[in-house]
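To keep things clear, I will list the structure first and then write my remarks on it.
Heads up, one of the protein chains got dropped from this complex, but the rest are sitting where they should.
Chain IDs A and B follow the sequence of writing; residue 1 opens each chain.
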Amino acid sequence: MSAAVGYATKWGALPTLTGAPTHYCAGCEHGTLTRLLASAIEARQARERAVLVSSVGCSVLAHEYLNVDAVQAPHGRAPAVMAGIKRARPDLLVFGVQGDGDAVSIGLLELVNAANRGEPISIFLVNNAIYGMTGGQMAPTTPAGMVTTTTPNGRDVATTGRPFDATRLLLGLDGPAYLRRVFLPVAPTGSADVFNARGALDGEAAIRHAFEVQERGGFSFVEFVSTCWVNWKVSILESKRYAARVLAPLFPPGLYRDRFGVEAR
Amino acid sequence: MTALPEFLKGNEALAYGALRAGLTAFYGYPITPSSEIPETLAAKVGRPEFPRFRVFLQAASELEAINLAIGTAATGARTMTATSGPGFSLKQEGISYAAAMELPLLIVNVNRAGPGLGNLGPEQSDYFQATRGGGHGGYRTIVLAPDSVPEMARLPALAFSLAFRYRTPVIVLTDAFLGQLKEDLPVPDVAPEEWDTSWAATGARGPVRHVLSSLHLELADQNRHSRHLAAKYAEIARTEQRSEDVATDDADVVLVAFGICARLARAAVGSMRARGLRVGLLRPITLAPFPRDRIDDLVLSGVRRFLVLELNHGQMVDDVALAAAGRAEVRGLTEVGGLLPTSAAIGAAVEAMAVSPTPLVAAEEVDA
Partner (left out) sequence: MVATVSDALPRAHVSVDAERCKGCDLCVVVCAPRNLRLRPEFNRAGYHPVEFRYQGDRGECTACGLCYWVCPDFAITSVDRRVP
């Protein structure tokens, strides 16, 4: 044997990514999620049966980056479009990325009813607690007191309601088979300048589980607690610290339902 | 295939017609006077005589229904939703997206009366909303208007054929009267047509993938897409005008009417011909594209008087006037609120028009 030493790629290019540069702001979890989706699709060898439904908001261009067939839905209607695809073609792996405004505000009816019927689709909610693409208005998930362009004195929960917990709302329905919430941003550790990346690794696993649940006939929903430093008007790393401090207690990560026990194995 | 029932409501006939045309999925939200369409279809899922019909879902809202249909249409399958005015308004968002994404889709509007909740009587007051592209952003749809129960059964096949040929939403605009009217129904047994669906989003193969999106962030891209749509609508307007003529050859007055009004006009033509009045009927079958070429032909062959009969405050009369382009007198006879014009009113309007002075333009042509 030769004593030659070489390098082997452990993680490399994903054919399920188009390679197009993203329009996302630096450090945005939308970008991170895109890679996780690509990875999970490849893990399930599902590219040829995958159909992405992109919604309105920062997720609207997901089909530019994910190299899969895609349909773009009107604002909030992605769950209905997904269900329409899946009912016509049960053999397809149908999934969508929605923001909090899209899924929890303008599209709540579509989300709740698709969930209640247990449509075998996978919905990935990016909850960054604010309207990103429209420029930083209050979202249903905005924490109390957060200053946004439409709550210049901070969100007053007495008049605008409390932050909307979509995962717990869906937990009240019998329809969903898989409900999980993942804290996606890099998270502060005991060491001041070191963050952990557990959210990304958990997120990729959650997506794979969600796909498995769909292919076993169940409705799966993963909420990704995320950040939006541009509209929160803080630095990138401060947005991650804020998310850990304020959003994580408000939207606790965890496995809320796993009817098929896909995570137990 | 099994023979259809032979005596049906218009709404039921339309449902059977859609099944015969290869309908795969129906999504709808109940609304009077259209509900016989979902009720008829709900019982047909899984029935061996309609093997393609696999999906029936009562949606949670009109919005959900049109978007479920968008999803199914994106897979290249034949899908339909049905509603009446208030629901048709709610569906406009989805129709705009479907037009932009070039999805073949059938939307049925069983027109009821009045703005707001109105009432359950027949009107044709959604004519503008249907024919002008009722949602945002400047698109057009094809609009078909049946005038009998057998035609309610026949038009879904034509609607799907046009929807897939041009990849565009198609609307069947009918009314509360025709939807509820019962008639004998001899429907020919025809096999569903097949169309190219290679554009559909059903999973990417190798480097080929399909993205059905209405978003074109680059201004030049949107410009190109809008021009592409406009060219398609122009081709449709050029080649897909459909209408029926009744006794127009020698007519002094040509009635123009669609749907239930065409039935009233047809009867009026018969009774007035019996009294020696030379009256004809032009019945648009495509409200969009409007059969303006046929109006043009009639004007060129000497018709100088058009009386437009419709159940609204005067909408199609604008299209007739545009087509006549000042070369003929165009009047309207309208009724609203769910009521129909009486035969006496139609007769009086025709007589008044027939004895009126020959329109100025025509007089000049005669002098020349």
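The working rule: a residue touches a chain if its C-beta (ideal position, glycine included) is under 8 Å from a C-beta of that chain, and two chains touch if they have at least 3 such contacts.
What you see is a predicted model, and the numbers here were worked out from it, not measured in a lab.
S.K.: Going by the stated contact criterion, tell me the shown chains that border the hidden chain.
M.R.: Taken over the complete structure, the missing chain's partners among displayed chains are A.
S.K.: Just to verify: which one of A:Thr9, A:Gln45 or A:Asn153 makes contact with the chain not shown?
M.R.: A:Thr9
S.K.: Could you tell which one of A:Val56, A:Val94 or A:Val186 touches the chain left off the display?
M.R.: For the chain that is not drawn, the touching residue is A:Val186.
S.K.: On subunit A, what residues meet the omitted chain?
M.R.: Residues touching the hidden chain, for subunit A, are 4-14, 17, 19, 21-22, 24-32, 34-36, 186, 191, 193-197, 200-201, 204, 236-237.
Everything below uses one rule, namely that only the chains that are shown with their structure count from here on.
S.K.: Tell me, which parts of subunit A touch subunit B in their complex?
M.R.: On the subunit A side, the touching residues are 47-51, 53-54, 60-61, 63, 67-74, 77, 80-89, 92, 109-110, 113.
S.K.: Could you please specify the touching residues of subunit B with respect to subunit A in the complex?
M.R.: 24-25, 27, 54-55, 57, 59-61, 63-64, 67-75, 77, 79, 93-94, 97, 101, 201-205, 209-215, 217
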